[in-house]
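Structure first, commentary second.
A single protein chain has been omitted; all remaining protein chains appear in their positions.
Coming up: subunit A.
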Amino acid sequence: MNNISMTRASAARSARAAGYCATVFVRGLALVVLVPVLMYSAVLCLVGVGLLILPHELRLLRRLADGERDRLGRWAAASTPPAGPHVRRRLMAVLSDPATGRDLRWAAAMTVAGTALGLIGAALFLFPVAVVVLVGLWWLFPADDPIRLILNVPIDSWGSAVYAGVPQFLLSVLLALFGPPLLARLAASVSRWLLAPSAAAVLAERVSTLDRTRTGAIDAHGNELRRIERDLHDGTQARLVSLAMQLGLAERTLSADPAAVGPLLTRAREGAEEAMAELRDVLRSVYPPILADRGLAGAVSAVVARCPVPATVELGELGQPGGPGGLGDVPAQIEVAVYFAITEALTNVAKHAHAGSVSVTLARAGGTLRAEITDDGRGGAAEGGGTGLRGMRQRIEAVDGVLRVQSPAGGPTVITVECPCGS
């Protein structure tokens, strides 16, 4: 019983391996065609035509290579994430993609190694069937040149078909069980070795990703600074200047016409109040005071309490206790980004979702701060629909976070925010 199930398991494994070998073989055949075409096009670059067709061929190559990367991931459980299609079509852009070089060397090696390994691997799986058929058909061969299979024993009668055929069949079964997995592993490791980026390349890509997000964060920060400067300069500062002027005027008027001073002072006080209100708005947009007072947990609870739609909040483990609201050391800019995202999401729910209830969860798992806002509204929230989703995304991405929106028509809408916050 046990033996049977073991055999069945190895047969299944062999079948999977043979399937993989077959795809390697087919890709190899495709490359047998594509590689010479590529080389020819490269030569044609000298006269210009190649410049136009080469990018398309490289895109095709990328599709083949990505198919292999994907297959590797599923078959050999080796993580070689697909490099993705080329975004731009200019030849230099395509060539400067580090994955293109890997595609090319893989293509060169696979025309020979892939085709051979793939063919043998797939064929070995069918070998027992061939043996049975050929042994059964011994009588079709001429008597002076009888069929000989793996062992050099002629099969020229039903007797020899049994005594030579059965061991040969068993041998072919063994080969079919263990051959394809071996060859598939070999082919897979060659592919992986050629397709997977080196540690240095992975690091370089990570650096360039970080570089991009960092540039985004610096831009966002710069824009924020300019906005604050403009708000203070055009609003508050201008109001204070006009306030000082009104007071100066009142001072001058005092001796000449005391009765006229009253309205001037009233206007001055009103100006001061307006300046204070504006200043408050600027401050709130920089760092909401409630965040400073109560921490992220307290601030989110306050927002939830204020939501016109019945709302619940669930605060998970948020960090080291001790800080205000138990949110010890979440960096301030991440607190602000998450807080504004939740505020904005709740505003959207109140305005657009037609929801009966909304729930907010906020928790920290290791180095990630995670917020989820779920409502039972009508769904269909779309970026660019004027619901502030894009602004939320920009804020979150500026702090290296991720924002996901699931909002099928008919609801429910789930907005997930994840930000790295140190550990």
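Heads up, the rule we're going with is that a contact is a pair of C-beta atoms (placed from the backbone, for glycine too) under 8 Å apart; a residue touches a chain by one contact, two chains touch by 3 or more; residues count from 1.
Assume contacts and distances are computed from a predicted model.
With the options "Cytochrome d ubiquinol oxidase subunit II", "DNA-binding NarL/FixJ family response regulator", "SpoVR" or "NADH-quinone oxidoreductase subunit N" in hand, the undepicted chain maps to the protein name "DNA-binding NarL/FixJ family response regulator" (source: UniProt). When the full complex is taken into account, the listed residue touching the unshown chain is A:A302, out of A:V153, A:A302 or A:V405.
The chain not shown here is touched by just one of A:L254, A:A277, A:A332 or A:A382, and that residue is A:A277. Remark: the omitted chain is touched by one listed residue; of A:A292, A:A332, A:A365 or A:A382 this is A:A292. The set of subunit A residues touching the chain not shown comprises 269, 272-273, 276-277, 280, 283-284, 289-290, 292-294, 298, 301-302, 305-308, 324.
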